[in-house]
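Not every chain of the complex is shown here; the ones you see sit where they belong.
Per-chain numbering from 1; labels A and B assigned in written order.
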């Protein structure tokens, strides 16, 4: 469905520099865009592609508009405007509405209007799906789970018993919400499993990435605030609390009972140990290991960047030499 | 089902300080417990909640008992006693027994008495499920797999062909036991896949976390000892051997043919390279990379804790300066 630049400018509050009647019908990257595409420039690494773009128009900031060889939609936050235009031009393709005949839905499940359930999905007795929920093929929604309106469970995701998920969330493929936490007590005869009697509560507008796991609470619930965004393959331990608007990149693991504030940004492969607290507005860089509570907003790091291996070997060797030196130094009788 | 404190004290060998007739019917955290709840204090971080708890009783150690404002169940290992009380008060809710009509079970599968198989699970011809096994919805149990008595496969877990799992294990949601190991041989024409002809053998009382992967052996089997506890999103490579009672936290990866001893504790995000051996009673701290065999019991580490990012930048800069300094030092002609 083509849309004019004029309409985009009005709808999304941009300044238009160029032909208001020009139409676009899809998004494309600067380097590959053709005459019916709209593109964007947000990360300035890609500025070099702007001058030769074939796009009909580009969403960008005022600072870059002069360099734009085609129509420009000038925005304070070009990436947000681009996201909204892309959503307009590329609406989700109509998931089959209704309940697939090869889905298995318990007779005592509570299914609101407008719910779709894919092939070979299982919704247990006692689960509740609110209006507009879309359950993908192969999903499992267990007894007592509540899925809020317009939330999407993508293919083969799994929501365990009694988990409560808010509205407009997306649980991506393969994600597991509500598996038992890792609760084991050491006895003289070996490990004793600690029953995980809590659940998981997820707010509104949350995304849970593919194959990410969010454990149910040991005793209290695990709690994920509104608008939290979790990438793929993340581990969220039992009784973790994540504040609203926090975003976490792939491969990060958060140990049990850690609390992360609001508006935090956690990069990939970060580790956060258990039972600590991180305040609001904290950024943690990739592969850092957070071992203590953080009380001050700011940026935290703890990983050496990779180097050529021989150079890195020298670094390790030099540090070991320094440690040995300090052990045998003037102040050390040994 | 309410239980008296007297019964708990007798059954679990605690000293009771308080009213033996007092009854409890569920567990709750110190800060949230009401008059019919029993709570516990094991991690002293939570001591501050003890004084004002509303619990009917608290399981704790003798050292903390005097500070307890309510009935106390005094135990040498309060966490273990708590685990057992929680299991008593919160028995697993009755999974549907029997075989769901939407499960698919091969005619030549061997199904013992008391087995339950959930909706849309698939048990192939030639698989064997011993007495009391519970297969969750959406699971796959392939041909030749043997699942020992009373083992639970949670929703959407997958047991590949010929894998043998012992008794009383729990394979959590999404876990994969017996996928091919990463065996590739480099030829001049590219990679040649090495057939993974081994299998996986898992002992008794083992837990395999959600979305964890345990690869089948390349030639011998991958072996997981009794009472091993694996958290979520762990990778266990082909031909790895893990000794009894070892526990491993989330996100750890163990490369092929590594051998880990008994009674080890491996924290989260640890990496263990292939073909090395770690002896019994070793603890490895979070995010360490174990590159050599460990022959001495003890604690091993190798990760800088996160710091404020500018401070961390100074650390990195200072180390590079030192390495440069050593390269251009008095003994270096360059």
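We take it that a contact is a pair of C-beta atoms (placed from the backbone, for glycine too) under 8 Å apart; a residue touches a chain by one contact, two chains touch by 3 or more.
In this text, all values refer to a predicted model and were calculated from it rather than measured experimentally.
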Identical protein chains in the complete assembly, only 2 of which are shown: 3
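As a working rule, only the chains that are shown with their structure count from here on.
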Chain A and chain B, separation of their C-alpha mean positions in angstrom: 25
Contacting residues of chain B [partner chain A, same complex]: 26-29, 32, 43, 45, 77, 79-80, 82-84, 86-87, 90, 93, 100, 102, 118-120, 136-138, 154-156, 170, 172-174, 205, 207, 209-211, 226-227, 229, 231-233, 244-245, 247, 249-251, 268-269, 286-287, 303-309, 312-313, 316, 319-320, 322-323, 326-327
Chain A - residues contacting chain B, complex: 104, 120, 122, 124, 138, 140, 142-143, 156, 158, 160-161, 174, 176, 179-180, 182-187, 190-195, 197, 211, 213, 215, 219-220, 233, 235, 237, 251, 253, 255, 269, 271, 273, 275, 283-285, 287-292, 296, 298-305, 311, 314-315, 318-319, 321-322
